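Omission of a single protein chain aside, the complex is shown with its protein chains in their original locations.
Letters A, B, C and D mark the chains in the order given here, with residues in each chain numbered from 1 onward.
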Amino acid sequence: MPGQTRLSVRNIRKSFGTHEVLRGISLDAQDGDVISLLGASGSGKSTFLRCINLLETATSGEIWVDGEEIHMVHKNGRSRPASQKQVDHIRSELGMVFQQFNLWSHMTILQNVIEGPVHVLKRPRAECISEAEALLEKVGIADKRHAYPAHLSGGQQQRAAIARALAMKPKVMLFDEPTSALDPELVGEVLRVMRALAEEGMTMLVVTHEMSFARNVSNRVIFMRQGLVESRGAPDAMFGGGASKAFRQFIGDFGSGQ
Amino acid sequence: MPGQTRLSVRNIRKSFGTHEVLRGISLDAQDGDVISLLGASGSGKSTFLRCINLLETATSGEIWVDGEEIHMVHKNGRSRPASQKQVDHIRSELGMVFQQFNLWSHMTILQNVIEGPVHVLKRPRAECISEAEALLEKVGIADKRHAYPAHLSGGQQQRAAIARALAMKPKVMLFDEPTSALDPELVGEVLRVMRALAEEGMTMLVVTHEMSFARNVSNRVIFMRQGLVESRGAPDAMFGGGASKAFRQFIGDFGSGQ
Amino acid sequence: KDWKTATITLEGAYAPWNLTNADGSLGGFEPELAKILCERAKIECSLVASDWDGMIPALNAGKFDVIMDALSITEERKKIIDFTVPYAATPAAFATAKDSPLANAAGTGSTITMTPGQSGVKEIEALKEAFKDKTIGIQAATVYAKFVYDNFGSIAEIREYKTGADRDLDLQSGRIDLGFDDAVYFNNAFQAANGALAFTGPEIAGSIWGEGEGLGLRKADTDLRDKFNEAIKSALADGTVKNLSMKWFKVDVSPQK
Amino acid sequence: MDFTFLSQTMITLLKAVPMTLALFSASIFFGLFLALLIVWMRVGGNPVLSAIAKGYVFVFRGSPLLIQMFLVFYGLGQFGFIRYSFLWPFLREPFVCAVLSLALCTAGYTAEIFRGGIRAISPREIEAARSIGMSGFVLVRRILAPIAFRHALPAYSTEIVLMMKSTALASLVTVWEVTGVAQRLISQTYRTMEVFLCAALIYLVLNFIILQGMTLLEYSLSRHRRATPAALKA
């Protein structure tokens, strides 16, 4: 099992109008890889994740998930996926936690979490509920399971979003700043959950501003700058001072401090 | 000027239904005070800020802004402000940066920033625009001034929200996790901006998960737990190990590491 | 009140009684008769078109003074408004598709006279036999509707239409087998149908249809009514009505008495 | 006030209520199905289907129901090939034609209303659904439809009430429902205001019941927006 390539991205480009946000990004992730995606605000991290699960269609480039290439058709200068079926299948294997959570406002937290397993994966409802409750327990919001998203605090919403993504048991998880709304104690807990998932072999791509996560949990770090990969490497090498000047400046205190 | 009490909160309580979220919180803030509000997710921090500028009406308690008490009327077990005029006036002196940003979706970033100064404070438009541009420059999103919120990255939206609040030149600022969506480099920059504001004498109440801010920028730390102030004190004392066990556990690595 | 002027309303869409020309002016039997009547009554009249549905309430609300719209004089209407003496009275008849098996029923081409409530007329009994289980279309709420219900309600299916014109279209499409209405009206409708429709059975005339068509007025305006009564009587007496009738209907509709 | 007349009128009109209700429920039922089909064609992404749906909505929303009904009932019968086709036994029936034209017309409006509801869904919630592999029918059934329906409900209740009133036109095609009977009474008695007031009262009561029902539905579907969740109260 180790060494199998779960996700492979080749030379992705993406423009909004004339503004080129991604200018050719490639990446390979094996089983159990935890890749931290760092970069300044506006450098294209969210856009990159959104391109991988096709919420945005990249202007050009290739994406392979679990050895399967996502087929694209190109017409009149626009490209789109060739088969919706393939897209759906691939998306159900790619989990995503959004920067803005994007919980379904008309469903309670529990309903949000079981929605995918029950209606996309078509698994038995009772089973999904007990799994969902365990997950909510794990992220510490089991008592809020019958509340609607609008009635939760920011951190509670974020944890609900994480639970919702995990309930799909995806092979690859895409996290967009999964701890931004959490306090240090919870950050520690969520990172523990993520570490355990990595050990179970889940592949993860994590946009984060949490340098301690990048350094201590992930096994590779990618630093994006203006739509390009500025530098990449093992965390120790990157944080150890071997990285580019831009990266050192980006991490600021964190690099020098420890 | 120093020593003048800008904000004073006495024994605020707030329930949602039967769930008591705030259970009696008091606070005094003088000119130039920078108070960090720490606490676990769901402990009531956002609710507390929202009660101060009356977006939620507290179930009981008193609020004084700049020496003026906000008058409340109590009727059938519910309370509400006595004078909408007073509320509007007080709110224009209280800046607020929301956890979810809440930018006005039908306006460009620049329009969002000048909206308050032009239409609430009735200042000349041209002047407001040049000030707004300077503010946007300061938070690093001047190039996005004609974009709509929906087309910005998370960090860009957050900085726009900060600029919008500052443009009102309030006497007291309430920040709800103002750096949650920012990378370390930007966090550093935004904290620099806030430190400068504090030196100019602005009073600030900051909900944050950024321990380095709490420790290095603020002059007082309040730690909330389950709707109560669990402990409070000067940052050095709190982080120096003199604080409660709950607080030490909350800050985790941060406390022990440095 | 001294009646120097009066406003007369009509629908302007009930050819040939009254109709609208393409230039917007009103024409037909009634507008021409109205002109003559007003001259004789020494009243300056203006004609305005208005919707049939609102006509009687609008008269009573004072929007105009006279209705001249092939308005049959009936007991119910007399409770609400006042009438002049009739200036027309028309027979009624059945119509059907020319190629229908019901065409040329017994008595076609003849005229019978009936009085209100009369039953057991042998021509009608013959028609009952012929029209068994057929569908008859009538215009709702007319004297003709009552007649058909009374005499054919037990043997045929009756369908009520809001306008005669709608019924004629269904007669042509074969949705119904027979129509019953004012014979003068039918005469005109047959032209529009390009000869696809024809009378069947006898024309039915007489007091069974009431007194005929008269001008409608507010009950209070008795002086105006009297002026028009005089005018109508004189126009009937000197054959003016008959001439106009022959011009527009090709038959004489002036009340026989 | 002439109470015997009013009560007699009321009784006569009430006898026509079942016909009004039959027209109403049948046309709402078929109209809803047709509308869903049209919305699906409209937003499904196929340009040809979308254009057809657009054209449909344009024609049926853009012209008066009176004209549509006239053309469906009297117009279709003018064509020999329809008169001799297997459809004629159905189209011959006034009730079928009335329901057909009412349903065709309401479908155009309803389709626009639901499209508006779909537009009001937060794009973020749609993205979240797509990201777990939802698309097509499941996406519609689980996410789009519930949210869109909730958004569209006020406009849709309006449309339903309009349909109740639109059934009044069916007397044009010899289906005698409440308004038709009222008009017939008026042309017999000429007491326009009294008869119309009775009819109005009937419609008002029927519509009030419908609107009340819709308000209840709206309330029960917006638990997620109320200030305090009901679960926390008690």
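The rule is short, and it goes like this: a contact is a pair of C-beta atoms (placed from the backbone, for glycine too) under 8 Å apart; a residue touches a chain by one contact, two chains touch by 3 or more.
In this text, contacts and distances are computed from a predicted model.
Asks: For the chain that is missing from this picture, which UniProt protein name fits: "Amino acid ABC transporter membrane protein 1 (PAAT family)", "Peptide/nickel transport system permease protein", "Multicomponent Na+:H+ antiporter subunit E" or "NADH-quinone oxidoreductase subunit K"?
Replies: Checked against "Amino acid ABC transporter membrane protein 1 (PAAT family)", "Peptide/nickel transport system permease protein", "Multicomponent Na+:H+ antiporter subunit E" or "NADH-quinone oxidoreductase subunit K": the hidden chain maps to "Amino acid ABC transporter membrane protein 1 (PAAT family)".
Asks: Of the residues D:I52, D:I82, D:A200 or D:L217, which one touches the chain left out of the display?
Replies: D:A200
Asks: Which listed residue, B:L55, B:A196 or B:A237, touches the chain dropped from view?
Replies: Within the whole complex, the residue contacting the unshown chain is B:L55.
Asks: Given the contact definition stated above, which residue among B:R10, B:R23, B:R91 or B:R123 touches the chain not shown here?
Replies: Candidates B:R10, B:R23, B:R91 or B:R123; residue touching the omitted chain: B:R91.
Asks: Can you name the residues of subunit D that touch the chain not displayed here?
Replies: Contact residues on subunit D toward the absent chain are 43, 45, 58-59, 61-68, 70-71, 74-75, 78, 109, 112-113, 115-116, 118-121, 123, 126-127, 130, 135, 151, 154-155, 158, 161-162, 165, 168, 179, 192-193, 196-197, 199-200, 203-204, 206-208, 211, 225.
Asks: Touching residues of subunit B against the unshown chain: what are they?
Replies: 50, 53-55, 84-85, 88-96, 98, 100-108, 115-116, 119-120, 148-151, 164-165, 168
Asks: What residues on subunit C make contact with the chain left out of this view?
Replies: Touch with the absent chain occurs at residues 9, 11-15, 19-24, 48-51, 53-54, 57-58, 61-63, 165, 169, 188-189, 192.
The rule is short, and it goes like this: only the chains that are shown with their structure count from here on.
Asks: Centroid from C-alpha atoms only, then distance subunit B to subunit C, rounded to Å. What do you get?
Replies: Each chain reduced to its C-alpha mean, subunit B and subunit C end up 83 Å apart.
Asks: From the C-alpha centre of subunit C to that of subunit D, how far is it in Å?
Replies: About 38 Å separates the centre of subunit C from that of subunit D.
Asks: Give me the residue numbers in subunit C that touch at least two other chains, ranges are fine.
Replies: none
Asks: When you check subunit A against every other chain, which residues touch at least two of them?
Replies: 100, 151
Asks: Applying the document's contact rule, which stretches of subunit A touch subunit B when the two form their complex?
Replies: Those in contact with subunit B are residues 16, 38-42, 46-47, 99-100, 140-141, 151-156, 159, 177, 180-188, 209, 211-212, 249-254.
Asks: Help me check something: in the complex, which residues belonging to subunit D touch subunit C?
Replies: By the definition above, subunit D touches subunit C via 74, 77-78, 83, 92, 94, 171-174, 176, 180, 183-184, 186-193.
Asks: What part of subunit C is in contact with subunit D in the complex they form?
Replies: 53-54, 56-57, 76-77, 79-81, 137, 140-141, 159-162, 166, 169-170, 172-175
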